[in-house]
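For this depiction, one protein chain was excluded, whereas all remaining protein chains were kept in their positions.
Chains: A, B, C, D and E, in written order; residue numbering restarts at 1 for each.
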Amino acid sequence: MADPAQSTPRISGVRSFARREHTRDLNGVNAAIAGIPFDTGASYRTGARFGPEAIRSASVLLREWDPVLEVATLEDLRIVDWGDVGLTPGDAELAVSQIAEQLAPIAESGAVPLGLGGDHLVALGELRALAATAGPLGLILLDSHADTWDAYMGQRFFHGTPFKRAVEEGLIDPSRSLLAGMRGPSYSAADLEDARALGFEVLPYPELAAGGADAYGELARERAGDGPCFLSFDIDFVDPAFAPATGTPEVGGPSSAEALGYVRSLRDIDFRGFDVVEVSPPYDGPGQVTSLLAANVAYTMLGLLALRRRG
Amino acid sequence: MADPAQSTPRISGVRSFARREHTRDLNGVNAAIAGIPFDTGASYRTGARFGPEAIRSASVLLREWDPVLEVATLEDLRIVDWGDVGLTPGDAELAVSQIAEQLAPIAESGAVPLGLGGDHLVALGELRALAATAGPLGLILLDSHADTWDAYMGQRFFHGTPFKRAVEEGLIDPSRSLLAGMRGPSYSAADLEDARALGFEVLPYPELAAGGADAYGELARERAGDGPCFLSFDIDFVDPAFAPATGTPEVGGPSSAEALGYVRSLRDIDFRGFDVVEVSPPYDGPGQVTSLLAANVAYTMLGLLALRRRG
Amino acid sequence: MADPAQSTPRISGVRSFARREHTRDLNGVNAAIAGIPFDTGASYRTGARFGPEAIRSASVLLREWDPVLEVATLEDLRIVDWGDVGLTPGDAELAVSQIAEQLAPIAESGAVPLGLGGDHLVALGELRALAATAGPLGLILLDSHADTWDAYMGQRFFHGTPFKRAVEEGLIDPSRSLLAGMRGPSYSAADLEDARALGFEVLPYPELAAGGADAYGELARERAGDGPCFLSFDIDFVDPAFAPATGTPEVGGPSSAEALGYVRSLRDIDFRGFDVVEVSPPYDGPGQVTSLLAANVAYTMLGLLALRRRG
Amino acid sequence: MADPAQSTPRISGVRSFARREHTRDLNGVNAAIAGIPFDTGASYRTGARFGPEAIRSASVLLREWDPVLEVATLEDLRIVDWGDVGLTPGDAELAVSQIAEQLAPIAESGAVPLGLGGDHLVALGELRALAATAGPLGLILLDSHADTWDAYMGQRFFHGTPFKRAVEEGLIDPSRSLLAGMRGPSYSAADLEDARALGFEVLPYPELAAGGADAYGELARERAGDGPCFLSFDIDFVDPAFAPATGTPEVGGPSSAEALGYVRSLRDIDFRGFDVVEVSPPYDGPGQVTSLLAANVAYTMLGLLALRRRG
Amino acid sequence: MADPAQSTPRISGVRSFARREHTRDLNGVNAAIAGIPFDTGASYRTGARFGPEAIRSASVLLREWDPVLEVATLEDLRIVDWGDVGLTPGDAELAVSQIAEQLAPIAESGAVPLGLGGDHLVALGELRALAATAGPLGLILLDSHADTWDAYMGQRFFHGTPFKRAVEEGLIDPSRSLLAGMRGPSYSAADLEDARALGFEVLPYPELAAGGADAYGELARERAGDGPCFLSFDIDFVDPAFAPATGTPEVGGPSSAEALGYVRSLRDIDFRGFDVVEVSPPYDGPGQVTSLLAANVAYTMLGLLALRRRG
Partner (left out) sequence: MADPAQSTPRISGVRSFARREHTRDLNGVNAAIAGIPFDTGASYRTGARFGPEAIRSASVLLREWDPVLEVATLEDLRIVDWGDVGLTPGDAELAVSQIAEQLAPIAESGAVPLGLGGDHLVALGELRALAATAGPLGLILLDSHADTWDAYMGQRFFHGTPFKRAVEEGLIDPSRSLLAGMRGPSYSAADLEDARALGFEVLPYPELAAGGADAYGELARERAGDGPCFLSFDIDFVDPAFAPATGTPEVGGPSSAEALGYVRSLRDIDFRGFDVVEVSPPYDGPGQVTSLLAANVAYTMLGLLALRRRG
């Protein structure tokens, strides 16, 4: 195989995701990377609007072959960098609509969108775009928070509410969903009960860790069934030593090796969309480990897609 | 005089502005410091929501006597740290109303509010609170941008529009106002003309620098007249070497010494409110020079108040 | 339950520990957070004098309910932020006396003090204050160093000696104490023997890790018995990837998840005081993971107190 | 005029210089931005290979109208982002050839190349490409070093030698050149004499500063005459407070305002190429002031081009 | 032994490795620390030329006694800091020759050189110096990359090729070598096969982790046999949370505790040389955890030597 880095070194060039072509032409495309530079939904640290830029920068280190999934992800799939959604500042509710509207052509094209957040509210826009063509999706969430609150200070559109809204709007099917990784102090013992009352299966982090990746993958497949699904990875799922650059970090989480293991376990699920969210670059150190991890999470998601496509 | 640092060193204690009492009791208070942790109006870098915390942290280095203004600012005035405005996230327009409503009691008490931003949209909320008791105010602005746009991507409430809105709402009197320091690439030659068309006097940075602080102070007094005024200092007025931690930096501006000189020149104006805005701490280096400068700008504003009160 | 963050978002306000009331009124108080901004005892990196400020800043992310201990820590206990001890600079021995004297009223009130260091020498002052009312305490220490040296360059009061001094002064009962987590290069094989010769049980990190949290908790309870105890957590116990911001880091330690597990295992011990020490904020990255971990360690200590009080 | 930021905010999108089109189609193009990610010629700090990425990132803040030059730079010129040169690592001499070869089509097209360095050795490659079509160029250099050494440790191709090589190769005409801004400790008093012996006019920084921008511009025009010229701006010309992120910083230089003033003074010279070099992003603080300044220097160079083209 | 830190605290003095004497006198020396400030072989991030300085700085925290290996490393061995190799910039191939030539006297003296990199290409120079006296060495490599490529962009001397060159030059004996820790996306499935085709045993990270340190040590001893060996530790073997400051980081690796465990397992091998490479200080956070880990890796290598010498 021709190795593009042998003709142009990886330090060269305008940064597109994994050095893929930057185009809005979706013809023949399997997966489209879409940046969603948005942090107006964040309750604590902002900065996630620069997440797409930083993940793209780190992603130039990615290469064709995934030696764990054993698939030539960047060769087997035609992947393009679609660019970014353009959003009006200062209005979270409007932004969700703009995301849905702008991503709709990707969903309609049959390409699988992979969203680079942005705070977690962006998932609501993504789900609107996907559900419009695929119907309600099963939600597979790895996150230290369930994001199923009703409102915060009266605001119904912020990064703690997307999946409550998505259930209300019929975009996701809780009975085919699995929320895993929740940890950290919460407002009350009822927090996770609220998510369960919506119909979600919830696997707090201590239980997830006790079971390990294989059991998790099994449970996810069981929940997901054969229907279309969405995989959302909030970088705060990972311990802050591995992902310091995020909006609401929670100590005591998995390592990056463990986190990637959970993602890799999600084979044989019909994912119609992905996202990696809550990377806030101003809070990364000079080694930019958070963005690098996020790029690898996205790459692993694409590997799942390549594997499934290979059948 | 008893020196508080002689009984409790400056590194000690919960951080309130300049080690002043943290209270909402405004009885007998001359100036009330109010944090406005808001960055939903920012078009580029966010993070200004942590401005109040960072400025308070840096302000513990301030001391009683201002040797240039020759006034014992922290002794002559009774100054309290009022705490922060509480804002709903994700809705810029709503936040402006919340700021106005929550700051109203300060304006009504006769204490002079000094707002610690927060992005520049917070000024609109401050002006609403002040104009409700004082009537239209003259605006004395030091900023590298005029912030008199009409809208951005359709959004009428963002950090580039507060003074257009304020004029429309009758909160400020352009004929008694002076916008100074504008520099940097703009969308068109008309940008400053729009501000002038609203009735503002506009002094771009090259002209400001050519005239110097004394001429500036003279012009400001002339514009302001005897009526009530508001002094707003956007930290991006200063060159990024001196204030890197800001949302939309513009290279080629004044030093901190020069910037403080412009503020000190504004004697004998009836300021009813002040703010220092656009400090975005995640973009400061470990030396935290931006927050330290902002604390000194606020201190100098208070010195102007102490001088005027002394008469 | 009323959620305070629903009326005032967590980014707002003067930073007190976990958004608790900042007061010196100890009436009805169960636990009092006391900052001890001191680094004059440090042998290598200083900066721990800013530990209290940084831990308070990170602690605004804490919330009422601890889902692992299953206790509503911030609701069940009345916790106040007592503020900071005021210390004379440049004299380590004097500072220890000042800490003891200023913290005495907390110990006398019956509230449990939780000290936020400051370098580890502060523990000697805390122990003096506590032992004056409770008598000799069992010491439960998690630290990568035993801190039982006799002197350094002739200095008997520095951060490697507090527990030797405490034994000499009769403040702690080595027979009811457990020092765990020691690792890293030392001056000689005798280092830990010196601690054992004082009567301490010493559990080096490899043995601690081999046994795990449950065995550790069991051993600690056995050592502690029914008498009053003090729990001291030096943040350098944790691996520097999780806690880079400390004075004398030692690589090869536990993760934050593991470290919190050791703390959680310490149920059913009569702790009369706690501290979290050696957080040196200038050495944290922008993600401030060390301070965030320290805040969670303190929160978990308070959870132990809440559990015990619940009985 | 349609403002592109009004339909797509500046935080959106794959980063090309000043949000210009990223293409290698030079048809009708006035200026082509070319990144040269190279730091193998650096004698002290490396990192300049990430200069093009960082300058592009900062350049999204640029806008159409330059209010000091009074020209609509981004409107009047058709500017494209040509992408980066691809270089073999570990061989400085080879890299110079690769730069020359790859940039040749730009020079041949008639578009003016603006190189984003990269260490200063890249200028030798640029000059080869330009001189091949234009003949020997006058060199207008703003730099704290003359870069006219013969060799370093035996290496004739490193960032202190490009202009000696360029004279030897007949790429520049010293008699139409001006080297200005030299300062800082040197190996001997002869350093600048060597440059003068090659035929260059040399204006050390103290003399440049004493004369000011107008005199400098006058002298440059006099030297340059009517022939084709190259303008090279080493970011270490500016004081490290304004440009910390560079390979061999020299304290005691001009501010960013002064530095831009020198560039603006260079009207009415027939520049056929430009570069901004020695930006080493790992040494920038989080405010990224160096990259922002470099983007503005490049923008000002383009403004000179737009003015000359307007005639 | 008298503890030097008791007469001179560790924060004092010009930084030599572990406060050892800085001399080129190799008489009676067991191990000589040699810095190799070189990053011209790096394909992505540079900066490793400052690795020796940063590792020396962190190494002042090391002390005499290694409590895990149970050996008084700094007492039992006479270790000197030999200083740094002097290299011509900009020519990777030449630098390799210079390293070989300058290190030859160490190899000839019988002292064991411990190289502080520098990017991994420096190993080729080290191996040339060692093989000249010892003959072909077994290579024990801990690294996330095998570094057995043939060329990159035509360059045969860069940090991905040293071990291919070393095999070609007869410096190492693949049949007595073990490459362990490889992970991360690669150009193709064949990458590791190429290394195996050269005769190397390759243990990718998942297999290494599954087997653990004891099995690894056993396998290494088996491969190494009784002949002379070289131990090379690329800091990117460790997860970027523990070692962010490196040239081509790969997420999902071992912790520092695990990494040190692998090194400690390598007892009873006849190591004639060591290195720790690819520490790039500009990418470390303020806590400098990468350099601290590298210093501890070097210390552990020296401990292996002390143990073997003790017999």
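Criterion: a residue touches a chain if its C-beta (ideal position, glycine included) is under 8 Å from a C-beta of that chain, and two chains touch if they have at least 3 such contacts.
Treat the numbers as computed from the prediction; the structure is a model and nothing was measured.
Enquirer: Of the chains you can see, which ones touch the chain that is left out?
Expert: In the entire complex, chains touched by the missing one are B, C, D, E.
Enquirer: For the chain not shown, which residue from D:Ala245, D:Val277 or D:Leu293 touches it across the whole complex?
Expert: Touching the chain that is not displayed is residue D:Ala245.
Enquirer: With the full complex in mind, choose from C:Asp25, C:Glu70 or C:Asp91 the residue touching the hidden chain.
Expert: C:Asp91
Enquirer: Of the residues in chain D, which ones touch the absent chain?
Expert: So the residues of chain D touching the missing chain come out as 43-44, 152-153, 182-189, 191-192, 204, 206, 239-241, 244-246, 248-249, 251-253, 255, 282-285, 290.
Enquirer: So that we can see where the missing chain sits, which residues of chain B does it touch?
Expert: 1, 3, 5-7, 9-11, 61-68, 70, 72-73, 239, 241-242, 255-257, 260, 285-289, 292-293, 296, 299
Enquirer: Using the document's contact rule, name the residues of chain C that touch the chain not shown here.
Expert: Touching the chain left out of view, chain C contributes residues 39-43, 45-47, 49-50, 86-93, 121, 152-155, 157-158, 282-283.
Everything below uses one rule, namely that only the chains that are shown with their structure count from here on.
Enquirer: Would you pick out the chains that touch chain A and also touch chain D?
Expert: Common neighbours, chain A/chain D: B, E.
Enquirer: Can you give the whole-Å distance between the Cα centres of chain A and chain E?
Expert: Chain centres of chain A and chain E, defined by C-alpha means, are spaced 38 Å apart.
Enquirer: Between chain B and chain C, what is the gap in Å from one C-alpha centre to the other?
Expert: Result: the chain centres lie 40 Å from each other.
Enquirer: Got the chain C residues that touch at least 2 other chains?
Expert: In chain C, 7, 9, 11, 239, 241, 255, 282, 285-286 touch at least two other chains.
Enquirer: If you connect every pair of chains that touch, what shape comes out? Choose line, ring, star, complete or other.
Expert: Per interface graph, the chains form some other shape.
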